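With one protein chain removed, the remaining protein chains of the complex are shown where they sit.
== chain A ==
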């Protein structure tokens, strides 16, 4: 009974009379209440007087105070649910929050924590096991101060499960310049050297940022030892506002200077990467299969909804390529359809339209512009209502298709009654591509299809960060271009290559100056005047074989923008041939 009354009161509270001013305040509060905005709002009020029929618009809103609470209750329920199940308790805060300052060592620390967590079930046992609790001091005694800090930070005992010594050692390596490390690595000379070198490099940054680091527990050993107590205090007082400004104030970001080169692991090429990954046995295959089966049951519904004028967009983590491919093979065998790989780097709206006009509609003519082509297609489809076309677009949000114009055109296609579009999106900001007008063109129905499948095909084209672009392409184009040149021109180019390779160990090498180049070419009887050389260089430049750069002394320097390995290969090949 009580609860019922309460709920009634809550209900009552939702509707209230609010004057114009309050509404304004309310709106301004929500938007951050800047002064400029206030002025604008007043302007809006003025316009009301100008507008002829004042019953429209603003006034109506007065009483309908749209409360966040109400919105969350109705539209945000799903979100709340999944977030509760997820790691975050306070919903939106976790998904959308401010940038905050993170200590460079936090990642390694988290990694070691994660590594030490064998299984959750085990950790529960540990928690309740008094014997192991007693072990704690013994465990941490010999180890680092940072472990103690960790202890305070999270009471979870699971990370105390005694890790084998080998593992522990490896865990600590990444924390190369942490407080704990310096204590620990006294016995570990190798790492210590490396670490101390980095200290020197970082010291300036460290001192600069020391003041503004809220959670500066273990920035560097010397600083830490000087003012440990102060920091602890600051730790407690730091609040959200401070953190915000700290994170945004300095443009310098403190990260370690280690590079992949030092880590003697060569960049992998696409092929090796694939081979290596094929050896990984996929985990959770049963669960993944179950997920996929769940989605496959929707195929009929998708077909129905596509036919009734909706279009379908799939989102969620994991590649949706295989799922769409299965949809295609099971449902679309007897239908006219086009598969579009949005992730293909050479894709464009033009190529999509071309394949529709040329291959679907068998039209051989050309069009003056993309818009003309679109109009032609639209007319064709409007004229012939028996024509039906399915468009399957993998990654509608890809780099090549996400532009406003492309989206507008695809949207217009999809709004046709006899073109059915089913597409997938992956980028987390993908929905920003569509304003209201485009959304109404697309007429989407959203389906979440989280698959956890690797984006193998989608990322294989990308200039991925750690993947070596195979050198074969530049090499073949080099030989191709050079074969079309005169023997003299080839000789000139070879001179430049040799000079560049001779200087490959010189870090300050900026190129061969034109004068020197002329001198050398002349001595080798390749040119007879600097004009001939210049003409030759223009040709090289047109083929993007060389780049010129003005040095500090105003002299022109010539450089081949190809990596030295490829150049060596090229020279070897040349020598074999001639």
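As a convention for this text, a contact is a pair of C-beta atoms (placed from the backbone, for glycine too) under 8 Å apart; a residue touches a chain by one contact, two chains touch by 3 or more; residues count from 1.
Everything that follows uses one rule, which is that contacts and distances are computed from a predicted model.
Entry comment: the absent subunit's protein name, as recorded by UniProt, is "Origin recognition complex subunit 3", drawn from "alpha-amylase", "Eukaryotic translation initiation factor 3 subunit F", "Origin recognition complex subunit 3" or "Cytochrome c oxidase subunit 3".
When the missing chain is restored to the complex, the residue among A:364, A:437 or A:531 that touches it is A:437.
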